[in-house]
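One structure coming up, written as structure tokens, with questions to follow.
Missing here is one protein chain; the remaining ones are kept as they sit in the complex.
Naming follows writing order (A, B and C), and every chain is counted from residue 1.
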Amino acid sequence: MHELIERARPVRLVIFDVDGVLTDGRLSYSSHPDAPEKEQSKVFHSRDGLGMKLLMQAGLEIGIITARSSLAVARRMADLGVPHVHQGQQDKLATYQNMIEHLALSHEQVAYMGDDIIDLPVLRRVGFAATVADASEFMQSHCHFVSKHHSGQGAARELCEFILNAQGRWDETLAYFLR
Amino acid sequence: MHELIERARPVRLVIFDVDGVLTDGRLSYSSHPDAPEKEQSKVFHSRDGLGMKLLMQAGLEIGIITARSSLAVARRMADLGVPHVHQGQQDKLATYQNMIEHLALSHEQVAYMGDDIIDLPVLRRVGFAATVADASEFMQSHCHFVSKHHSGQGAARELCEFILNAQGRWDETLAYFLR
Amino acid sequence: MHELIERARPVRLVIFDVDGVLTDGRLSYSSHPDAPEKEQSKVFHSRDGLGMKLLMQAGLEIGIITARSSLAVARRMADLGVPHVHQGQQDKLATYQNMIEHLALSHEQVAYMGDDIIDLPVLRRVGFAATVADASEFMQSHCHFVSKHHSGQGAARELCEFILNAQGRWDETLAYFLR
Partner (left out) sequence: MHELIERARPVRLVIFDVDGVLTDGRLSYSSHPDAPEKEQSKVFHSRDGLGMKLLMQAGLEIGIITARSSLAVARRMADLGVPHVHQGQQDKLATYQNMIEHLALSHEQVAYMGDDIIDLPVLRRVGFAATVADASEFMQSHCHFVSKHHSGQGAARELCEFILNAQGRWDETLAYFLR
């Protein structure tokens, strides 16, 4: 636990995978001829959204890297004001390397939350590797942090609170709401 | 338990948060270009709806306060005949204070059910503070009542029945259906 | 158990409530201006559907009585070929009495599956009163049969198989598929 807190302290950028992390991994396809050919909707969680907003208000950078691409994700990220949105990235490692170069960050300053083996190349490099309660044992064995909540049901929120806590910023966040 | 019943007795107004209380907190975003930019649908529970109707039939006031705003919520509340619908309220405390002033009620006469830290300013003031089974331990520690049911799956119904029971009105409600 | 089998033997008509029995009770409201004002979709289960078909193939009558009304329910029932579809029935008892009069059946020849107190007037009259695993303890105490499966996830199928079994028809049903 102490080591985990040490890993969370230097984090300046938190990156989330989308399907299976910010959502529960379900992909909804429509039978309506006028609907987009690929998935029609994505389901996010209100508590995860508030966690991401609190991270940004505390001055951290937030982004997503996802292999798929949909208008639903673009709309959710616009709602939350997430600045670094990378959809349709088959090579997540290359995208990650561009991101940290652009933001002038080292691996130790990045947390990444992913749920499946295509996330492994990034998870093996970041200082804080996180996954979700419903990821496989194999995935969990490759990560520093495993959420108690399932994907799409508070896993991302848990990571946000853990980092704010480790950086000593959670109490000031709560103070505002306990006014 | 006895103290909780005492708290429920004077309640004349029951206010619900929407996302994470009347729904399970999931926010559905569409990828359809013609769909509204924000969430396209909200999922409520039939048993919660009946509980809210029974509260109103027993003469209590019911309302909602939510930070978000959607046509889905307006439609659900119209279906149920809920009179006090306040959407798009970033400052829930101010909205709450206007409501009780308008209805000439004191804090002791209000029950509020919320699930996240933005509900704390109101929860800390009302006479009967309620939250859901899936809220964080921190939230639960700030509330008098924690439902056994999860959000969007009967948590609101449980609160409605508890209040009707505490006020000695549940038996007459049942009598009608046991005819 | 023996008494329950005796109750299932004379059943010639099986009536299902919809919300909270054939569905899990969730009501989906759309935010799309062009969508119907009330719920836009209903979610049924494939295994429940097959159970209902097998009941009909065995010669039993099937119907639904629901207080709400939607095109989604009409479409599902048409798909399954269910003949007795009664939507928008605020007074379920009156509808039930018309049904058994029309079919010339006695209370003992009817099974009804419901989940909430508005179903009590019918449940208290039929020979075989059934409810779902997620109904309240109060509801379960008023029924002869409580499914192990939750509403919308196999509760109806369980009732169908129980009745076919009690009437000695399940083995011939299986024989076809074990060919």
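Structure notes:
Just so we're on the same page, contacts are C-beta pairs under 8 Å (C-beta built on N, C-alpha and C of every residue); 3 or more make two chains touch, one makes a residue touch a chain.
Since we're looking at a predicted model, the values are computed, not measured.
Counting contacts over the entire complex, the absent chain touches A, C. From the options C:L4, C:L50 or C:A94, the residue with contact to the chain not on display is C:L50.
From the options C:R12, C:K38, C:H84 or C:R124, the residue with contact to the unseen chain in the full assembly is C:K38.
Although one chain is not displayed, its contacts with chain C can still be listed: residues 35-36, 38-47, 49-50, 70-73, 75-76, 78-79, 152-154, 173-174, 177-179. Annotation for chain A: contacts to the undisplayed chain at residues 19-20, 25-33, 37-38, 40-41, 115-118, 120-121, 124, 134.
One rule holds for everything that comes next: only the chains that are shown with their structure count from here on.
Taken as a graph of touching chains, this assembly is arranged as a line, each chain contacting the next along an open chain of partners.
By the residue-number overlap criterion, the interface of chain B with chain C counts as different, with under half of its numbers used by both chains.
Per-chain Cα centroids separate chain A from chain C by 43 Å. Taking each chain's centre as the average of its CA atoms, chain B and chain C sit 30 Å apart. Contact of a single residue of chain B with at least two other chains is seen at positions 38, 40.
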